[in-house]
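Scroll down for the structure; my scribbles are underneath it.
For this view, one protein chain was removed and the others were kept in their places.
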Amino acid sequence: MEVAVENMPWGVMVILLPLAGALVCFLWPRRSVPLGLLGALGVVACVTGLCWQVVEQGAQRYTVGGWGAPLGIDLYADGLSLLMLMMTAVVGLGISIYSSGYFEHKTAVVFWPLWLFLWTALNALLLSADIFNLYVTLELLGLSAVALVALAGGADALTAAMRYLLVGLLGSLCYLLGVALLYHSFGSVDIAILAERMELSPAVWAAVGLMSAGLLLKTALFPLHFWLPPAHASAPVPVSALLSALVVMASFYILLRLWLEVFPPGAAAAGQLLGLLGATAVLWGGIQALRQTRLKLLIAYSTVAQMGYLFLAFPLGTSFAWKGALYLLLSHAMAKAAMFMAAGNILRFGGHDRIADLDRVAQRLPLTLAAFSLAGISIMGLPPSGGFIGKWMLLDAAFYRGQWWWALILIMGGLLTAAYVFKVVGYAFTQAEVTHEASRVPAGMEWTALVLALAAVLLGLFAPWPLALLDIGFPFSGGCAE
Amino acid sequence: MNSILLYALAGVGLFTLGLYALIVHAHLLRKILAINVMGSGVFLVLVSLGGRTPGASPDPVPHAMVITGIVVAVSATALALALMLRVQAKTGQTLLPEERLE
Partner (left out) sequence: MNWDSGLLLLILATSLVPGLVIFFLPEERVAIRTTLNMGGAVVKLVLVGVLIWGVLHGHQYETRLPLLPGGLDLVLHADAESVLFVTLSAVLWLVTTIYAIGYLEGSQHRSRFFGFFSLCVTATVGVALAGNMITFLVFYELLTLSTYPLIVHRGTEEARQAGRVYLRYTIAGGALLLVGTVWLYDVAGSFEFTHRGVVAGLDDADRTVLTAIFVLLIAGLGVKAALVPLHGWLPRAMVAPAPVSALLHAVAVVKAGAFGIVRVVDDVYGVEFAASLGVTGPLAVLAATTIVYGSLRALFQDNLKRRLAYSTVSQVSYIVLGVAVVGPIATVGGLVHLVHQGLMKITLFFCAGNLAETLGVHNISDMNGIGRRMPWTMAAFTIAALGMIGVPPLAGFVSKWYLGLGALDAGQDWVVFILAGSSLLNAGYFLPVLYATWFKAPPDAWPAERSYGRRETAWALLAPPLVTALLVVAAGLLASAPFSPLQWARFITTQEYAP
């Protein structure tokens, strides 16, 4: 039994299963909710199998269909992809459960195939071993995300989706041009081979610059963040959750692979610039979040700020800094999904998400407020939470490298975050009586938000294990400046 | 200057023209067309750089990439056009809010 489990091509199944699920949901729309949930559970099972396989046997490489690179597609699972896959699986399961209660039938039949298709693209992206496959999966991810944003159907959502699509296509095309230049320079698109053959030349600088520009646009780093708040705020709540938690993560993941494996010298050169942009994002996003009057927009600007933290790892460059940034990413995914779900519960209950009028709603939803507060603790970086661990690691790296100004940014960002989180949480303690009709919120929706928020907090207590996972396979075990 | 380099530069030129048009023009259809032009520029670069030396048989890998890219571009354009029509139906305009004249 163990041998069978260890030798199954889990990596391939992780991609095929949600794809099959999407097709099945499309073909049997009346059964899309149970089929979708089944698919989600199946993906979690496959990821668990993959986890076992990677932990036992080390990083895995699959050649799909038996045709290897360069004409075939290789899949590669090391510690980093595994951790991202696991995070996607957990958050994805949460979003699936939440969505089963959220959407009415008419929208649900369109949601489930698109969501499972997006999950397929995301899993494939995380397992890709060459930069062209990354382009394809990135495009698929973007297209399904756009369709999901437009699901809500209102004018705001449609224009936000249109803008998102144009921006996404622009980013991907810049990336593709970079791929073309890299292929021309080195004759391969495989990441491992590129890493070996890498030499500096103007073409390479241009390529990496183009690819980074495209990816930064997709990760919404300041000042290329303008498309994110409208898209994340006007989408339906589960879509906002998956956008903030998972989709922006994907382009950052590619950027990380690029800078760490393919082109390390670039990280040193552009590090301070990226750090500066990240710092601006942290401060700008925080200030904008504080000014918002609607809850979903506040959370969307919070995403802009949190993404900025990740880029502080670039100027620091130590393995500890990268791990800290990744841990922040991990905690952010859980916490941000929980926050959006909490906002969705409040919207469902009270019919609006105006922050100033939250007091009439908040007291009647203790589970939801608890979820929002716990998620807020992680986003603020207060102990005990995954966010605190990530913040600590980045602070430690900043002092280690003597670049104390990033520590200052981390602290100020934390203070701004506390300001806007407590602005919302403060409403839980008011004396206002409920003055209008309230709709029921399904228990599944409240509990999913709470469980994900708890996961973000628990990540603070069980950090060594996920961090140890990151050591499996390049780029964190050796090869990178300590 | 050999023909490969010429084609590649033309591709880059198309890319730049498309980028300019994307930023400057306000009408959504023009933006979509601009994206398509950019895409074509990238494909041109890929294909031309795939001809290793004039006369020898070209490298098939960039051709495969371009075919994949064309498929992706077609789907993306279809989605973009459908979305544009929906935007027009809902808002009566084919402009993004920040470009509108009011």
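Order of writing sets the chain letters: A and B. Residues in each chain are counted from 1.
Convention: contacts are C-beta pairs under 8 Å (C-beta built on N, C-alpha and C of every residue); 3 or more make two chains touch, one makes a residue touch a chain.
Predicted model only: the values in this text are computed from it and were never measured.
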Contacts of the hidden chain among displayed chains: A
Touch with the omitted chain, as defined above, among A:P9, A:G42 or A:P383: A:P383
Residue of A:A45, A:A155, A:A407 or A:V451 touching the missing chain in the full complex: A:A407
Residue touching the undisplayed chain, where the options are A:G65, A:P202 or A:P464: A:P464
Residues of chain A (touch criterion as defined above) contacting the omitted chain: 320, 366, 370, 377, 382-384, 388-389, 391-393, 395-396, 399-400, 407, 411, 414-415, 418, 422, 426, 429-431, 461, 463-464, 467-468
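Simple rule for what comes next: only the chains that are shown with their structure count from here on.
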Chain A to chain B touching residues, read off their complex: 70-71, 132, 135-136, 139-140, 143, 146-147, 150, 153-155, 158-159, 161-163, 165-166, 169-170, 173, 176-177, 179-181, 183-184, 189
Of all residues in chain B, those that touch chain A in their complex: 12, 15, 19, 22, 28, 31-32, 35, 38-39, 41-42, 45-46, 49, 60-62, 64-65, 68-69, 72, 75-76, 79-80, 83-84, 86-87, 90-91, 96-97
